[in-house]
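Have a look at the structure that comes next, please.
With one protein chain held back, the other chains of the complex are shown just where they sit.
Chain naming follows the written order as A and B, and within any one chain the residues start at number 1.
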Amino acid sequence: MRIDAETLREADFDALAAVGEQWAAFAAHLTEQVEALEETLGGGLHEDNWDGESAEAARDRIRAAVAGLEQRIGPAGRAAAAIADAVEDFHACRDELEALLSENVDLDDPSPEDAARLAAVLGRAAAVDEELAARIGLVAETEPVGAERLAAADPALALAALLDSGASPKAVNDLWESLSGAEQAALIEGRPDLVGPADGVPADARDEANRRRLDVDLQNLDADISHVEQQLERAERNGDEAAAETLRERLDGLTDTRRDLGVLEDRVDGPDRVTGQDHYLLDYDAAGDGKAVIAIGNPDTADNTAVFVPGTGADLGRGGDYDRVAAMAHDAHEAAPGEDTAMVMWLGYDAPDHPVADAHSLSYAKDASGDLASFMGGLDAANRDGEHATTTVVGYSYGSTVVGQSAKDHGLETDQIIAVASPGMNVDHASDLGIDPEDVWATTAPGDIIHLPGVIDIPLPNGDSLGLGPSPVGEDFGGRTFDSDAMSWNPLDIHTNYWNEGNAARDNMAFIITGQTDRVS
Amino acid sequence: MEERVDRTRPERDDPWPRMEEAVREAIAALPDFPGFETRAFGELAGTHPDVVQYELSYTFTLADSETAKVRRDYVTVLERHLPAIGYTIHSRRFDRDGAPRALEAVRPDGINLWYRVLGLVSVKAQTGPMPRDPDYDPYCPPPLGGVTRDRDAALDFCARGYSGEAAGPDPAADPYEL
Partner (left out) sequence: MPRFHIEPDEVRTAAASIRESTRTLRERMLLVSEAAERLPDGFTGAAAVASMAEAWAGTHLPAHREVFEELAGHLEAHAEEVVAADERSAEDFDAHRR
């Protein structure tokens, strides 16, 4: 909407500011209320004072209701911030306009130069107005209201309560399947933040929800970036170097995240052109190194599903992990062109950045182990033909340690496990992985163990060991092995610490994943 | 030998053109060649973050992949043809029933050619390990074998050059023109 000079001069921005202040007060009040209700849950309604199943159920319902209220705090706060920013910027525009007019510019017949200056100021005001509308639009939830909306509020509370209470993916799947198509659609649209990452929700719903989240995140980032750029420009103009430096750092962080999410958006855009399969965005998180769970093909309906857990240094930005998953998907398609094999890249954990410093520590594997187990549980719960589908988890390098830890701590819902270039799976024997040792496969570098310097196995007093367990290709481990023939043809020097499992190994993995283990060599 | 890198031409150490050339040399000898259905290009990452291998992959259609010509006769032809043009065969693999599963041969410049017989048959060219170039920004070479744009996944890996348009690349932008 174009803003004319008169509108800008006469607008009551104090009234706008007042609304912003009320939103801020509202957000603060919500926070108080949430705290008071939580105190009540911890006090008078605590299980010490009130126990039994109905008491627990009531507490759950209250918790869910409180959680629903808590969700409102963020949006109210963002509205307040957006309004405050807009008021400041509007005032600046108005001041500029007044300065211009004090030079006796004739508004009805300005000179070309004055007209340009006027247009610039009014253009900036229009941009401020648009940004305000956009930022409010992202938090306002002004969809058509009615009975359907109130009905949708209950499934959201139920799902939130289920997820808060740490319910199993099976329970989440049961809840999802109990909802009508309209309720499911409303949840995807209204609460994609809940639906997208929830293990147990079917892949197509998660994908739709996560794409929504991604759209909103990208819009928010673009708005934030533009806002910080304006602030930076202002600081630079004012010669405030300290503020400018802070803003530059903030801008760098934002643009890095924007780039990573842009890469993610590209990865899942359109089908894989070799196999024709659609991409499914099953989860992502832009914080930290980034996490992403992307499937080529639908794991709920595929004949075979393989979940690839990458190793050290994996992150959203590098092309390597995704390309490897795509190559595996293509290999499986070549090995069994009449079947549908879904390939999932599970970068669902903070992989260690430094092979030497970090990978020795088991803490990463332990942190990730629950998430991987939950993810596999979710695939299992949502699978439409669990009996006939073949599921395989493939752990590469440190990813295989995560797989081992997860299988040991929680059990993994999988038919087969493949360990590639494993420094150890933190189990002593294949049977510790919770599946038939005949279904545990491993391959590693020719000659000796994976090139993580200094990998040794020293038992510590607390039961951990400095080291990651015996190699899964060792005879004592009890699993099966398959050939790798890394680059026997390569006439060039092989860099130390570099290893790629080779072509024969790819054939073998494709056979295992597509259930053709009789062809493995 | 030039010391300066000419930014107006594809980088001298961009392996992709040589990989396409390897596939072209191989299929040149195949009688009654039916064409390819898909193309892909990607990284084969290994255990070192600064080292990378690339792979170019072409597949035959399922119908063609099921023929004795593509599964067996072509392997026989390549067994003779590749050494004749300077390749060294280093790997032959077979299924339990003796049918060929793979033939691999390497060129003097290190490009590996892999003729792979699975349910689908494919022809792949691979580099050996190379230093990763974070600025790698290859030209898209046009595909061999009549691969159409919607089946050409290699186009995801390059931002300039051939773009899959039916009319073919703009000669003014052709990086291979002298």
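Points to keep in mind about this one:
Note that in this section contacts are C-beta pairs under 8 Å (C-beta built on N, C-alpha and C of every residue); 3 or more make two chains touch, one makes a residue touch a chain.
Bear in mind that the values here come from a model prediction, so they are computed numbers and not experimental data.
In the full assembly, the chain not pictured is in contact with A, by the touch criterion defined above.
Only one residue from A:A36, A:A99, A:A115 or A:A182 touches the chain missing from this view: A:A36. Looking at A:A58, A:L101 or A:V520, the residue that reaches the missing chain in the full complex is A:A58.
The missing chain, though absent from the display, is touched by one residue of A:A81, A:L101 or A:A133; that residue is A:A133. For the chain missing from the display, the contacting residue among A:R72, A:H91, A:K170 or A:R519 is A:R72, taking the whole complex into account.
Contact between chain A and the unshown chain involves residues 1, 3, 7, 11-13, 15-16, 18-19, 21-23, 25-26, 29-30, 33, 36-37, 40, 44-45, 49-50, 54, 58, 61-62, 65, 68-69, 72, 79, 83, 86, 128-133, 136-137, 139-143, 145, 149-150, 153, 157.
The working rule: only the chains that are shown with their structure count from here on.
Between chain A and chain B the centroid-to-centroid distance comes to 35 Å (mean Cα coordinates, whole Å).
For chain A in complex with chain B, the touching residues are 266, 272-274, 311-313, 318-321, 323-324, 326-327, 330-331, 333-338, 397, 421, 450-451, 485, 487-492, 494-495, 497-500, 503-504, 507, 510, 518-519, 521.
Across the interface of their complex, chain A is touched by residues 38, 40, 42-49, 51-53, 55, 57, 59, 62, 65, 88, 90-91, 93, 95-96, 101-102, 104, 106, 110, 112, 114, 116, 118-120, 122, 126, 128-129, 150-153, 155-156 of chain B.
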